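The complex appears here without one of its protein chains, the remainder shown in place.
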Amino acid sequence: MTVAAVSPEVVAARAVCKSFGDGAKRFSALEDVSLSVHEGQFISIVGPSGCGKSTLLQIIAGLSATTSGEILIDGERITSPRPDKIGVVFQEPLLLPWKTAAENIEFPLALRHEAADRRRQRSQVLLDLVGLRESAQLYPHQLSGGMKQRVAIARGLVRDPRLLLMDEPFAALDEQTRTRMWSELLQIWARSRSTILFVTHSLIEAVYLADAVLVMGTRPGRIIERLPIDLPRPRTPDMVGSEVLGQLRNRIWHLIAGPPT
Amino acid sequence: MQRWTVRAGRLLTLAVVALAWEAAGRLQWVDPDFLPPLSKVLATLWRLLHDAQFLTDIRVTAVECLFAFAIVTPLALGCGFVIGESQRLERTLGPALQVLLTVPKSIFLPVFVLMLGIGFAQKVVFAIVLTFFIVVPTGIAAVHSVPRGLVVAARAFGATRSQVYTSIYVPAMAPLVLGGVRLGLIFAVHGVVFAEMYGAEYGIGRNIMLWGEQFQMDYLLAAVLLVVVFTVVLNELMQLCETWSRSRFEEAAS
Partner (left out) sequence: MTRAMVWSRRLAIALAVIALWEAAYRLGVLNPLIFGAPSLVAEAAIKDGPAFLAAFRFTATEIVVATAIAWSCGIAFGVLAGAGAARSLVAAPIFSAAIAVPLVVFYPVAIAWLGIGAASKIAYGSAAGFFPIALATLLGIRSIDQRYAVMARAVGASRAQILTQVEVRLALPAIVSGLRIGTSLAIISVVQGEMLTSTDGLGFLISYHRALFNVGYVYFGIVLVIVIAAASNLALSALERRFGRARMLEQATH
């Protein structure tokens, strides 16, 4: 069951345009992109390489500025990183190698000089959430790829943000770890009741995880269609091979690649 | 556009330093006896460059440096190549080299004076010994920097030994070898100048010490300025060669 659209709107993009360079070398990465995500939803963004989906995510995260148009979080304009409202998970875990898993999760809190015991409490909660309680004192080099990304997800959630942005977080993992991470992520999402905007280039991943998929086209980057995903929750791994999912995937494929000849 | 702003930045820094130096002496920010203004130092330098004795000293220093450099650089690089090519040699001699590197070799200068007196040979030999141990590791690194994968591939395609050397070894090693040459020059000069300052009959180093003792700051600073400009210019030229060879290698590799 998808979350009712009656819940408040967490993030909105209004007519966002992003271009690089000027004059003859002007390159339009995003053109007139608008979207809306409501509280508790899991929305995927999928598109071919170079369609600007990562650029869009950077803009929503406040890491990059729009050329025109605006991003609103809870109705507030976003022009710079807002770690209190937005958590980000990147394609690489980017954990600081000299800090333990717990310390990495606490990093955003340590930057705000929060008290050690409050930090410790918070990281404990999140380690439980992502299922890494025993790995709290381990260093990144002692963790597997999937574990590192789970720590990164925990770090993204440590300030209880309104929105968690995920930029192809499982792209660097092997297929089996990836499939396991799908289940992990959906559990984490269900338990934390966060709002997630998930960028990926994998059509199956986009469909399997989300309530709705925003399909992006390229040159210029824009949203072609918003496709609601009616698969029941909780999603189970055998749904990956189901006909329904296959049809949805094909639908997206044709949107991106053009109609069948 | 950006390269010009960077160049402008460097020239600006230079200009600021020159201006400050001039002002410091003229405006009495510091005692002009201790730091004569730049103009005075340049005038002194100009006079010195027309002085026969000074020119002789320059020639002596330059010849000593050249000799030391020309002997030690191929020697040290050659030894580096040989050691780098052989795993056994590297394992046995490597630690010894490390140890010798940690020893400050300048303290042995008095031994060289005891051995060879004060003169051309002593300075050249000292500079050679000082520079040798610093350049050898560069030679080893240069050999290691040859991408073995490329060599194997080339052989598989039927390249002859000399073809492999000229088209892979030389361009790959060139940047590091040129770096080693530059190091050799820097330390050869350093060794010769230090030895001259310690005890010599001729040479810029001796003059520098003398003028320092006699508190003739304008002469001292003139000589120092000359050495600084000369070594910096040489260093820049060599670095250009290194960068050029590095870009050539990227081409050759592809």
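Order of writing sets the labels: A and B. Residues in every chain begin at 1.
Simple rule for what comes next: contacts are C-beta pairs under 8 Å (C-beta built on N, C-alpha and C of every residue); 3 or more make two chains touch, one makes a residue touch a chain.
All of these numbers come straight from a predicted model, not from anything done at the bench.
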{"item": "Given B:L55, B:A70 or B:V232, the one touching the chain that is not displayed", "value": "B:V232"}
{"item": "Of A:A13, A:A61, A:M166 or A:I204, the one touching the omitted chain in the full complex", "value": "A:A61"}
{"item": "Per the touch definition above, residue among B:L55, B:A70 or B:V111 touching the missing chain", "value": "B:V111"}
{"item": "Contact residue for the chain not shown (choose from B:F67, B:F81, B:F126 or B:Y198)", "value": "B:Y198"}
{"item": "Contact set of chain A toward the excluded chain (per top definition)", "value": "61, 63, 81, 83-84, 86, 88, 90, 92, 94, 96-98, 107-108, 111-112, 139-141, 143-145, 155"}
{"item": "Interface with the undisplayed chain - residues on chain B", "value": "5-6, 9-10, 13, 34, 102-104, 106-111, 113-115, 182, 186, 189-190, 193-194, 197-198, 205, 208-209, 211-213, 215, 217, 220-221, 223-224, 227-228, 231-232, 234-236, 239"}
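Simple rule for what comes next: only the chains that are shown with their structure count from here on.
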{"item": "Distance from chain B to chain A - Cα centre to Cα centre, in angstrom", "value": "54"}
